[in-house]
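Here the complex is missing a single protein chain, while all its other protein chains stay put.
As written, the chains take the letters A and B, and residue 1 is the first residue of each chain.
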């Protein structure tokens, strides 16, 4: 596959006379994909039912005339102000009960079915009009589902739909009372109409109640997306894409992805470092102009799976952004590095957000390839360099990874609902496992727990999984490679009850968790072999082989044959050792990477990336700050 | 008195066929008291007016058949969902105006008189049915009043009742305006219907207004409790109990206790250490699996007074809990230690919460004596040990303490309303005085300010008391023993005006506070004799003897004869010295206890408890971690 580059463009923001010059410069630079339209509803339909397609027709034609292909976005993330007059109750409501007002974006509640229909309708009209455009490459549906905490809404329409969803799931109210354990604290319901959303309760609500509400909320995103999928597919067979946002875990991306052709995500390494990586202050300082060395790769590997092999970076940060608590500029070279890293993880396309910095409105401090006056910003030259690099690379062919790391959205919701100790977080623990694998120079697939087979993998890691289904338990038991589950994996059944037989009921391992302890990082407990466990510790009663213990003797890692269970959250030192041990036992070829240096191995090439702000010696060679090495095979 | 042990049991959570086996195991273990029923309203009355007593009859019979006695709880802390349909306005409202929704527990507003009647009615029906049961030991009314911040409610019904309460208190609106000083900032009212609850004001509301609202809120708990007391007493003469929760200070426990026969409290040493002890991080780390060495004892000594000598631990933590920010497991031995410590403070009974861990709903991560699959958890063996210890002890007879430490609920409300400097807290300062006394190996009585006489005490300490009534002032003046008041004691009259003559108007001490200073701990001021004062400092103008001064010469502790006044908040070093000096002057026999080691002296025995996680040398002997020494006299 030969990757291509593109950009996000807003013809509606600029006078028409600039479009031709812009298109020319895009083409001259070597970009081929132009995303547009995704926030343009008020321009396309300034009054309800009064459509203005002419400007978009013209913009597409101008771009197409320069040989550019268009990714057309449905504008449903930004319903115009008049939509509110049609649907007074369409606004999302936050957990404190405050209506989320018009005046920015993503204000709609996913449970508003009439808005969902209106959204599908505009998508259908666009599809009808542009399906046959020779310049149309693909469709983007909506924009960044879940950004700004918009999946979970406590609106009246959400409550009504939730009751319907529960009725469909449980059939009778007594089935629901049983599943939730509502006999506890006299929480039993007599009919579905009594059930409210689980916010603003006196103390914590029933976790089963919360988890069902989170599942429902995720399903509403799937439904919303499907409505547009169906509307577009009536007219167009071009690929359907959504651009997911980094570390948004409030809905099930796998399920949304099942209805689409390509997955994409929006990669803002510097904003994410501050806002979402969870990094310690020292680490943030060290990588403040480069981003976390593993955060982007994790998402690349996740969305490759969500897209069943087909994935893009839809928005790539090209300079400082406007939205993080602090917004430094990328170190020179990083825009190129980020681009080539996506390529190394087999992205089909990388699009920069945005072509030209807008001098007005919310994102006026968000850099583009051009400055507001159309002069080139510093990143322009880096994109030229990335294009030259890609030209030189030729075809990039992906390798089958030998390690699978299971990541599960439901587990994120479950442990947010019941952390049991501050800091237990399903994404965070997966991210730490991922870092430990990457330190060994390994390719990783981030995969869903219900994937068909793990047979392609020599090592499967399943940390923090909420519910260990019979099916997954069986697949792992029959899997030839090594696996390690835990901590906390399989500790609940699907109703959010403690599993019985008691966890971890892993096939092939006799073991019971007597109880769990949580404690702050300052109370970390030392391991016999070095390092500590922190945050989470399970008191294991087991007859299996004990592979790691606390200094006080209690088992922490146990294993029989291929199967391992880890009963605590190890710190970096200990996790590195444990995962290295497993990798070696699994027969993987490892290469210890220097801190901040990362490798991606493809069938066609080997890539080395230096995320450090200074040169690093690797394999006896100096790699400059933000440097990239590409070795054809 | 010979103490007994028990447990909390929820037959409604388990299939009936398990009850007999459970009862058998309880009896075999040696437990004698079983609390049940306190959250079972939806099972007892699944539809309004349709009662299902059969299961409870059966459960009591099964327990009784094994020789167990039942403490029957009224289920009024958890009104079922249908109750909301009867009383749409019964929900409490938080200080931001948010209604506290159904879906957990304690959702009712104490001011809702119709709900209060319904609660009394179910209590009366239970009393009628079970008064004559041979297995009934006593009654628990409701559960943990005030837990989850539920005493103070800003609902419409609370506002209406508050106006009635004010009218009864003041008679005329001008009396209220005078008492509150409403001429200030033109806050004068013309009639009672204009008065709102003191939340959501632009800046702080009038402290007199707030304090009256806090008094009213406390009175509503007293009233709510009385309604059930009256309903039960019509049918039953068994003891009435409430289980207070640790460091809940929003209502007056003395007044609620006046209507009951036995006081009890729910002791969760590890959760409280993190959540409510106010301990510094180092201290928390040191005692994270043991709890604060004085926190439980303070409550024991308080509830002995609330119960006029009769008191229990109704819920004793047996393992990790689910509700603190971090939830470690008790160090081996601590469950036994906590049990025996209660015994040493003269508890009649200690009940473990709970018999078996529930695998569902909010408290699924709360340990029990049994694990969810009915196997024994680690604490089971410790309870066996505690029972053997108690067996060996025989009768435990309480001694009269020689020190009284005055603790007052109204002062808590007053200084929350007007801290004047961050960190001034009535409970916290009493707790620090308590620690200093316990360091000297002294028995302490925690007492109410209006207790009849202090004549039994050689030393009386009165820190941070809001209002020094004439009666208390006179009692202290005529008291033969030593006393020390302050800081801040008596600085306001009952209307929350600065007292005149100016504070501290302590009989026998000529002294005026010119002004008060508050400052952060980092600005602590050194004393001439060592240590510092922090947080609170009073500029004293006095002709009394000066016993402690700042290094800059200003008086801090003054005294004439038996009477002392302390004009600042000393740090641990200084407070230890000051209190040791007083104790010696009072002729008390003191024994300096090592840190984390505590003594309780009874007529019949002497007890030593080692809260440390390592062995400690005491009186030339080693006491192991979590060790207990019991010496019969």
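Note that a residue touches a chain if its C-beta (ideal position, glycine included) is under 8 Å from a C-beta of that chain, and two chains touch if they have at least 3 such contacts.
Since we're looking at a predicted model, the values are computed, not measured.
Asker: For a quick check of understanding: of B:474, B:498 or B:589, which residue touches the chain that isn't displayed?
Answerer: Answering carefully, the residue with contact to the hidden chain is B:498.
Asker: Of the residues B:124, B:198 or B:269, I need the one that contacts the missing chain.
Answerer: Going through B:124, B:198 or B:269 one by one, B:198 is the residue touching the chain not shown.
Asker: For the chain that's not shown, point to the residue among A:102, A:170, A:192 or A:618 touching it.
Answerer: A:102
Asker: Sort through B:37, B:207 or B:486 and give me the one touching the missing partner chain.
Answerer: B:207
Asker: For the full complex, which residue in B:97, B:171 or B:587 touches the chain that was left out?
Answerer: B:97
Asker: Tell me where the left-out chain touches chain A, residue by residue.
Answerer: 12-13, 39-43, 46-47, 75, 78-82, 92, 98-107, 147-148, 150, 281, 285, 288, 319-320, 322-323, 325-329, 357-365, 367, 371-373, 375, 377-378
Asker: So which bits of chain B touch the chain we can't see?
Answerer: Here the touching residues of chain B are 96-97, 180-190, 194, 196, 198-209, 418, 420-422, 495-498, 500-502, 512, 514-520, 522-523, 539.
One rule holds in what follows: only the chains that are shown with their structure count from here on.
Asker: Express in whole angstrom the distance between the two chain centres, defined as the mean CA positions of chain A and chain B.
Answerer: 47
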